[in-house]
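A single protein chain has been removed from this complex, and every other one stays in its place.
Right after this comes chain A.
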Amino acid sequence: MSVAMDTESTYSGYSHYSGHSKKAHRQGRDRHKSPRSKDGSRSEKSVTIQTPPAEPLLGNDASRTEEGQDDNWGETTTAITGTSEHSISQEDIARISKDLEDSVGLDCKRYLGLTVAAVLGLLVFLTPIAFILLPQILWRDDLEPCGTVCEGLFISVAFKLLILLIGTWALFFRQPKADIPRVFVFRALLLVLIFLFVFSYWLFYGVRILDSKDTNYQGIVQYAVSLVDALLFIHYLAIVLLELRQLQPMFAVKVVRSTDGESRYYSLGHLSIQRAALVVLENYYKDFTVYNPALLTASKSRAAKHMAGLKVYNVDGPGNNASGQSRAMIAAAARRRDSSHNELYYEEADHERRVKKRRARLVVAVEEAFTHIKRLQAEEQQKAPGEMMDPREAAQAIFPSMARALQKYLRTTRQQQYHSMESILQHLSFCITNNMTPKAFLERYLNPGPTLQYDRDRWFSKQWTLVSEEAVTSGLQDGIVFVLKCLDFSLVVNVKKIPFIKLSEEFIDPKSHKFVLRLQSETSV
């Protein structure tokens, strides 16, 4: 753990402490040493279950227990049991198994926010109507009669309110696709602005009109119209702040997966870190190939061999000369004739050849199977014209002929746990229904696809934690790095600013900027 502690932004449990963030995060540093009761109490208050906090599960404890026990590392690391510092209570187990979407439930904080906004919105919407109706109700007899101009203003108020209603519905009443811990800064700002605005209008109205029982009805109606106009402008401000400002791309973020180095670049506008994290995650599911732990075993075994290669014995007595030991190890490793690169090369070449062979067999088998279907279809047409063959039956008929080749291929490319027989049969009947070619059918199996393509149980990546040094509501800036951790791997996100491009204008004679021969020149000889 580095001394400069990262701000672990786990979910709403800490957002209650947003005002005392520093204190909370310093507590967070000692979190793994503090008693479990703290987390137990948090579970009572915690409201966002969307992704539970990154409590290290049983498997991850090894990394934590190493601290402070370096000298006994070889002897005391045994099988991790539940009796380590991070014993997990019953409710945590229930919480951990919750998925991304199951958490759209009874979230007090979210509902609170929503109700406040809804009440405020309703109030704001009814205010102009109230302004117009109150004088009519309260002192109808004293009012000046409403002339044509005044009635025209009624129409304008009605339509502007309608436009405002539609605009608000379009902008704000959308299904939230994600829940984030800290509050949206701009939204809160806008709510406060609207509240102050309407409050001041009511104040003025109450003092100058209600108290004094103003008889100039046209003036009152105009006052209500001005309120509606101002609300429309606030709506415009909301659009600009919440939507438009983020559209123009300002940053290029690079997302790298920690386990296999797969990386992508995305363009983002002026977003807060938490919203940028959301965008990255949304794109992760459709852009990155699915995380396959089986593919990492080769590099892990190589790493294990390197580690096991050299053992250092301290002959000069008990002195914890760690740096001296590591230097000795590095020097010895450099001198050793290591042929692991050779092994790697031949292993990879061999693997590639095997994959290609199996792939060829698979493609041939599937093509034969599909032509068999065509023959079957033709026969069926002859026997019973007009009757379509059931795709499911057809799929089941040809599946055995290519099952073996497919299974062997999937085993070689280590994808076999992502496809069950049922899913293959379903996909096959789907392809037959839609008249796809064998290649289209195989597209799903030949190369690993994005995570969304597979069954939810195989995702390995449903619960995420955002770890960042800056506060998560602060905006993106050049050079920011934050990490999105899930249980098995993490996505390291690096933010870079798109360079400022300066295009300048220069007048060039049209004849000279094209590649034409030089004008006729004359030389005296």
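Note that in this section contacts are C-beta pairs under 8 Å (C-beta built on N, C-alpha and C of every residue); 3 or more make two chains touch, one makes a residue touch a chain; residues count from 1.
In the analysis below, contacts and distances are computed from a predicted model.
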Chain not present in the shown complex, as UniProt names it (candidates "V-ATPase proteolipid subunit C-like domain-containing protein", "Myotubularin-related protein 8", "Tax1-binding protein 3" or "Proteasome subunit alpha type"): "Tax1-binding protein 3"
Of A:Asp141, A:Glu505 or A:Glu522, the one touching the omitted chain in the full complex: A:Glu522
Missing-partner contacts on chain A, residue numbers: 516-525
